[in-house]
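The structure that follows is given in the form of C-alpha cells.
Note that this complex is displayed minus one protein chain, with the remaining chains in position.
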Amino acid sequence: MTPRASADRAAGPGPGSGHGSGALSAFLRKEARHLLRDRRTLAILLLMPLVQVLLFGFVVRTEVGRIRLAVVEPAPDVATRALRHRLAAAGRFDVVAVLRTDRALPRLFASGRAQQAVVFPAGFADRLAGGEPAPVLIVTDATDPNTGSVMRAHATTVVRRYEQELRARRPATGDPPGRSPGGAAVLAETRMRFNPTLASAHLFVPGLVAFVLTIVSALMASVSLTREKETGTMEVLLVSPLRPWQIVVGKVLPYLALGFANVLTVLLAARVVFGVPVRGSVALLLAECLLFIATSLALGVLIATRTSSQRVALTASLMGLMMPTLMLSGFIFPLESLPAPLRALSAVVPARWFLLVVRGIMLKGVGIGHLWDETLVLAGMTALLLGVSARRLDVRLPGGR
Amino acid sequence: MSAPASAGPRAPVGDAPVVAARGLGVRFGRAAALDGVSFEVRPGELFGVIGPDGAGKTTLFRVLVSLLVPDTGESRVLGLDPVGDLWALRARVGYMPGRFSLYPDLTVEENLRFFAAVFGTTPERGGALIAPVYGQIAAFRDRRAGALSGGMKQKLALSCALVHRPEVLFLDEPTTGVDAVSRREFWDLLGELRGAGLTTMVSTPYMDEAARCDRVALMQGGRLLEVDTPAAVAAGYPLPLIAVRVADPRARVRLLATLRAYPHAHRVVPFGATVHYTDARPGGDAAAIADALAAHLRAAGFAGATAAPTPASVEDRFMALMGPEGA
Partner (left out) sequence: MTPPAVEARALTRRFGAFTAVDAITFDVAPGEVFGFLGANGAGKTTAMRMLTGLLAPTSGGARVAGFDVARAADQVKRSIGYMSQRFSLYEDLTVRENVGLYGRVYGLRGREIADRLARLLDRLGFAHLAGERVGRLPLGWKQKLALSVALLHEPRVVFLDEPTGGVDPVTRRQFWELIYEAAAGGTTVFVTTHYMDEAEYCDRVSIMVDGRIAALGTPAELTARFDVASMDELFVRLARPGPGAA
C-alpha cells in the first residue's frame, strides 16, 4: 500500500461521520456474509420449514381412514337395513360385523376390531312409521378424542341425512315443525364448511408459517445479537460512530429476508404437495407476514437487550416464544379447547393473532376489512416491543457485574 | 522506516495532555475496580499500564473510551469528556479490547474493510499508518481470521484499530497469550507507530514490556502504584539489590532458603537465571553487601556462588510497591 501523500492531505481531516449509509450497508454486507458462511445453520434454516411442512402433512393426521363399524340389529327390518346400506354406501365405513345383540361389542372395541358401532332398537321401522322417537345409539371409540369426534361426526351425518330423507317423504304428517320422526331434536348440521374433508394440511400450514417465522426471526436475531456481545466484537462496534440502532437494524435485517424466503417456501410447498390454497389476496398475506416477522424480530431484539449470553438468549427464545406459539396460539390445539386462564394468556402471544389473519386469508379468503383488529394488535405489539428495546439499547457496556 | 508526516495520523495540537484522568473510581458491587486513578498521557507518547489480572486495566480503558461511566472522578481524552461527548470521541479513538475482537469467519481483508467502513473510510485511505502492520499479514488477506495464529490475529486487530487513522490508540492487553517472539514484533510495530506521531495507551501484564514505553503506570488492585518513565520507576527502588548466581541450578531451593535466613534479608525472589536479594538496610553499600553475601554462600557450600549489585527493573519495583501479600 503506497502512501499517496498529497491525496491523503487533500482527503481532509480524519474519517467520515460513520452514520451515513456507508456504515450501515457495510454492516449489512458483513451480516450477510456471516449468514451465508455458516453453512450448517443456513441449511437448517432454509430446509427446516420444508421438512416440517412435509412431516406435518404426511405424518401428523387428524383425518381417519375407513372407519371399522359394527352394527347391532336385534330385529332387522326395512329401516334398519336402509340405514345400514346408507352407512355402507357413504364410503367411509367398513362394516366389520353385523350382530344381533350388543354382548360382543366390548370385546370388539377392546380388540380394536371395531372403532364405532351403530345400535338399533328393536322395532325401529315400526316406531318410525308410528311417529315415535326411534333412537339410534352411536358408540364411538374416543380414545383419541380428535379422531373420536371426527368419527362421530361422520356417523351422525349419515343418520341425519336419512332422517331428513324420511321427513321429506312425509311432508304432511302434521307434526309440529322441529320434531322429526327420527326422534332427536333437529340439530344444525355442522358441516366443516371451509375444510370439508377436515384435511389436516389446511389446519397446520398457517400455524407452521407462524412457527417457522418465530424461530427464524426471533430466535436467530436474538442469538446473533448476543453472539456479537460474547465474542467481544460488540465492544469495538460500540466504540465507533455506529449508533446502536444501526447495529440492531444491521443484525436483524438479514433475518427479515430469510424469514420472508421461508414464508414463500412453506406456502409453495403446501400448495404444491398438499393443495393448500390461498383463497384471499396473496399480496395481503405477504404483507401481514412481513408484519409478523417484524413483531418476531422485535421480540428477539428485546430478549437480546436483556442478556449477553447466547445460551440465555436461545433458552429464552425457546421457552418464551416457541412454546407459547406451539401451545397457545391455536396452531395445534384450538383456542376454544384451552382453559380460560390460558386462553387469556394467549392474547399476548403474537402468533395467536397472526394465525387468525393467515387462516382468514388463506382458508376463508377474507380481505383486510375483517382483519383490522388483528393487524392493529400485531402492529401495536411491534411498536411496543421496539419502544422498550430502544430504551434498553446500550450505548455503553452494562456497568456493574 | 519512517513514514512521511503528512500520511500519518493527524498530529495533536500543542502539548496539552491527550489523556487525563482525575480521581477515577468504579465500583462493581462492593469491590472497587478503580480507586482514585489520576494520570496524564502526553502527545505522541507510548504509555504503558502495567499490572496483573484484576488490577483494573480493562476497567480503566473502558472508562476512557466511553464504554463505562465512572462512579467518581472524571477524565478527558483529546479534550473531550467520554461521558458527555462520547460520539465526538468515538470517531477519533482506536480501540482494541482484550479478547480477540474480530470476526473469525470473515477474511483478513473483509475484517479490515468492515471496520474501515464503520468509520466511513476505506483501508486505502488508512494508508501509511497501517502499512507497517498490515504489511506483515497482507500475504494472508484471504484467510479467515479464525485460522490465523495468535500473533497474526493481534496484528490484524491492530490494523483494524488503526484503519480510520485515530488520534489516540487504546490497546487493552494486546500481547496477552501471545508468544515471546510475536510480542516483540508487536512492540516493534508500536515503536514505529510512535515514530509516526501516534499517541498510544497500552496495557499489559508483562513487566518486561514496560521498558519499551515512554512512561508507565504501575497498577494493582484498582490503584496506580507509580507513574513515571521506566528508568525512573526502576531507579526508585528503595533498597540495595543484589543478583546472586550459583553454579548448580538444582541448588536453587536451598539457595532461596539460605538467603532468606541471612540476617539482613528483606526480600529474596527468583529472577530468571539469578536470585534477587534485597537487603533491608537502606542506603547500604551494595558492593560491600554483595561481597559479604558471596562469601557467606561459598562458606555454606554453594560452589561458584557469585553476588553482584544489579540495577533494579520495573518488575523489582513493582514487587516492592505491591506490599507483602501477593495476589
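Letters are used for the chains, namely A and B, taken in the order the chains are written, and counting of residues starts over at 1 for each.
By our rule, a residue touches a chain if its C-beta (ideal position, glycine included) is under 8 Å from a C-beta of that chain, and two chains touch if they have at least 3 such contacts.
What you see is a predicted model, and the numbers here were worked out from it, not measured in a lab.
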| item | value |
| --- | --- |
| Visible chains in contact with the missing one | B |
| Selected residue (touches chain absent from view) among B:86, B:137 or B:307 | B:137 |
| Of B:20, B:256 or B:308, the residue in touch with the unshown chain | B:256 |
| Those residues of chain B which, in the complete complex, touch the missing chain | 51-55, 137, 139-140, 148-152, 176-184, 205-208, 220, 249-250, 252-253, 256, 269-273, 315, 318-319, 322, 326-327 |
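Definition applied: only the chains that are shown with their structure count from here on.
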| item | value |
| --- | --- |
| Touch list for chain A against partner chain B, complex | 1, 3-6, 8-9, 11, 13-18, 20, 22-23, 25-27, 29-30, 33-34, 37-38, 231-233, 235-242, 395-397, 399-401 |
| Residue ranges of chain B in contact with chain A within the complex | 3-4, 6-7, 10, 26-29, 62, 65-69, 86-87, 90-93, 95-106, 110, 113-115, 117-121, 123-128, 130-131, 134-135, 160-161, 164-165, 167 |
